[in-house]
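Pasting a structure here, questions to come.
Every protein chain of the complex appears in place save one, which is left out.
Each chain gets a letter, A, B and C, in the order it is written, and its residues are counted from 1.
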Amino acid sequence: MNLLAVAWEYWHQSFFILFAACAIGFGFGVLLSKNVVRMAFYLVLSLGSTAGLFFLAGAEFVGAMQLMIYVGGTLVLLIFGVMLTAQKDFINMDTHTQDWILATIVGGSLLMVLLFAAFGAEDWSKPQDLTDAKIESTKEATPLGLALTGIRVDTLGDSGDAVKQGKSGYLMPFIIVSVHLLVVLIGAAYMARTKKLSRATDDKSSRAKLMLFKMEQETEQLEEETYVVTHRGQSALNRTDSQDE
Amino acid sequence: MILIGTVSVSWYLAVGASLFVLGAVCMATKRNLLGVLMGVELVLNGANMNFIAFGSKVLRPEGSLGLDGQLIALFVIVLAAAEAAVALAIALNFYNNHNTVDVDRANELNG
Amino acid sequence: MATLKIDDPRVIEFDVRTDEMLINMGPQHPSTHGVLRLVLRSDGEVVSDVEPHLGYLHRCAEKIGENLTARQWIPYTDRMDYLAAMNMNLGWSLVIEKMLEYDLPERGRHLRVIISEMGRIASHLVAMGTYGLDLGSFTPFLYGFREREKILNLFEEACGARLTYSYLTPGGATADLPSGWTDSCRQFLAEFKEVIPELHTLLTTNSIFVSRTAGIGVMSAKMAIDYGCTGPVLRGSGVYHDLRFHGEERYTEMYDGYIFDVICADPETGKYPESNYEFHGDSLDYPEIPRQAILGDCWHRFYVRMLEVVQSVRLVEQAIEKYEATSGDWGKPIRLIQKLPVKEAYMETEAPRGQMGFYVVGDGDSIPWRVRARSSSFCNLSVTAPLCQGILLADIPAIVGSLDVVMGEIDR
Partner (left out) sequence: MADFVDHILGLNDSWFGHIVAALVAAVLILHVVAVGALLFIWMERKISGRIQDRLGPTRVGGKYGWLQTLADGLKLIAKEDVTPDLADKFLFKIAPYVGLAASYAAFIALPFADGVVGQHVNTAVFFVLAVLGLEVFSVILAGYASGSKWSLFGAMREAAQVVSYEVPLGMCVVVPVMICGTMNLTTIANMQSGFFTNWLVFNDPFTFMTAIIYFTCATAGVNRAPFDLAEAESELVAGFHTEYSGLRWSLFFMAEYSSMFIVSALASILFFGGPHGPIPITEIVPFLSSGGLGDPAKQAFTESEGLLAGWDLGLIISRIIGVTNLLLKGLVGVTIMMWIRWSFPRLRIDQVMTMCLKYCVPLAAIGFLGATAWQALDLPTASSVIGTPRYKHHELWTADHNKDGSKEETISTPVLETPHEDDTHAEAKTVTENTVPVSVLRGGNQ
């Protein structure tokens, strides 16, 4: 109970440790796993934990966005992984040992530099008293949306010319990103398109029409050959009459 | 625990740095094209963490980036999605042409 | 195993190069109607080839028939098409009668029409219900079984059994219909007519059902004839052929004086015979043929069955009148050890699933020297492989279900 009390008293820290451990731990999972599907699964968990960290830092909207888009995007990776590994054995792609060593050395030194930088600036490592911090409703969705249309609500108090309304927003980047997305959509569709058009796709016809086409061919053949089939088509109501005749 | 009462921007940056390095190492070592792609996602995510940390009003009451941090993080997420789409299209083409997803086999452009 | 050629119009190139995989559908699978095993060669959801494997229900029925007398083998015919056992009994009875040149009394003739047409209704109800199951709709199955139960009650009253009746025997039937039976039967028919539009609403005209079946598994008339398809499968392709009209004299004379339609679309106009049969004064309009439906597809095969049910109701109504009007003997069964003459006989009848033929050779003993059966479902099943090429996986239950096979009859 005492532990619980401590954990609650420092709930921000507790959750930070939890999410950070998950994010990094599953990141290691991505790195060390050999199976593509497992890698994707670990990636999902890592990204999900990162979203948790975003929530903790007060960026609710970005956290939800992370879950929805990023994790949803990973879904596609996962599916590709499944598609490519379910049939063929692509798992056996071992990295050469020298690559591992080199990557570890470079990565380790990079991490050292980054950590040094992270803890280097005094302003950044200034401890904050977060004991009373709660996940407040930080009302950021509307300002974010407005900022994307070029209106900065949060900097209204600032007097600088650069942050005047209509000038400090992100309208231009927003439009660029939108166009970018459109281009990417078309480009991806173009790259992954069907390379060889077959008759079926040429024809723009559904399968039903294809079968109809096939049937017509066969009916032609049928007419050529002689099959003794009586097509009366009419109601057979008068069967007894015809027998009488 | 050293962290008690002392979560600061630095710790977020440390997590971001770890994710970044993990992603970078992943990109360097994986031979599977999809593995490389996942490394890229991790790297972008690690970078995003910095933006969020600097933009957080909870962590930095004074001098936070404010909305700018979150906005840039949003752009990163959106661009990462676009990047994944293109990369997957490339992967698909690569697979169609080479019948493998081993990036070491993609050496046709060697001089 | 037939494979697709590159210039086949059904070949569709896909964006991702993938490998084919072999999948076993059955013998334990929810929608293979018993123990049919289909080996699918598929590329993702697209199935390029299907190969049916049979024999999981083989019980040497024909060989057993060569060790039993003609009447003793009746229960084995029950177990062939266990969903329409009465019609199986009828087929065997007729072939033995043909051999013995036995003429059935008038009353027995009408009794056989009543019983076999009721059997047809019961069988088509199961076909309708299980087809719903194949397409993921559970409710029509129980609606169909509710009505079938009533028929089984009537059969139970007549012969004491609910599934394997052994009721119609060479020579007639084991017993006459009990008194009051015809009245219960009339009552059933009156109730059943109310239900038919419900069944049409549940499946025939349901737009999801139509989109799942119309234009799927299209079989041309030529193909149906080539593969020896019979029954509703053949008529669903627009071939006007029903043994009750076009069969042997000995079989068609059973239906002398009866008025009914053969349910078959005119291949030129695509129209079915007009519903000129009155239900409670109102003519029962058949539901309209949907735009997407092509003659010979799954929807038409299903539709033919649904309309045949109406014709059977019509036949039973007439038969009850005629049965009550005639008196005398209903046709006692032949002796258990009736000697068979030294000759052969073959005869086909129009069973619910198609033409069911029995072949028997006698050598003067009471035990036949040779017994063979020509199964309707067996021939109908043979179109599975050609129909199931280049289709989606989900269409396989739709196509196999529309053929309405019973494995007991196929494997014998």
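Here is the rule we use: a residue touches a chain if its C-beta (ideal position, glycine included) is under 8 Å from a C-beta of that chain, and two chains touch if they have at least 3 such contacts.
Keep in mind the model is a prediction, meaning the values are calculated, not measured.
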item: Chains in view that touch the one left out, judged over the entire complex; value: A, C
item: Residue, one of C:Q72, C:T164 or C:N206, that touches the chain absent here; value: C:N206
item: For subunit A, residues in touch with the removed chain; value: 4-5, 8-9, 11, 35, 37-38, 41, 44, 48, 60-61, 64-65, 67-68, 71-72, 75-76, 78-79, 82-83, 86, 135-143, 145-146, 149-151, 153, 156, 165-166
item: Interface with the unshown chain - residue positions in subunit C; value: 21, 23, 29-31, 44-45, 132-139, 142-143, 146, 202-203, 206, 208-209, 211-212, 392-397
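The rule is simple: only the chains that are shown with their structure count from here on.
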item: Chain-chain pair with the highest tally of contacting C-beta pairs; value: A-B
item: Centre-of-Cα separation between subunit C and subunit A, whole angstrom; value: 51
item: Contacts with two or more other chains, residues of subunit B listed in rising order; value: 92, 95-96
item: Numbers and ranges of subunit A residues touching at least 2 other chains; value: 192, 195
item: Touching residues on subunit B, where the partner in the complex is subunit A; value: 1, 3-26, 28-32, 34-35, 37-39, 41-42, 45, 48-49, 52-53, 55-61, 63, 66-67, 69-71, 73-75, 77-82, 84-86, 88-93, 95-96, 100-102
item: Subunit B-touching residues of subunit A, taken from the complex the two chains share; value: 6, 10, 12-13, 16-17, 20, 23-24, 27-28, 30-31, 36, 39-40, 43, 46-47, 50, 53-54, 56-59, 61-62, 65-66, 69-70, 73-74, 76-77, 80-81, 84, 90, 93-95, 99-100, 102-104, 106-108, 110-111, 114-115, 117-119, 121, 123-131, 133, 138, 140, 143-144, 147-148, 152, 154-155, 170, 173, 177, 180-181, 184-185, 187-189, 191-192, 195
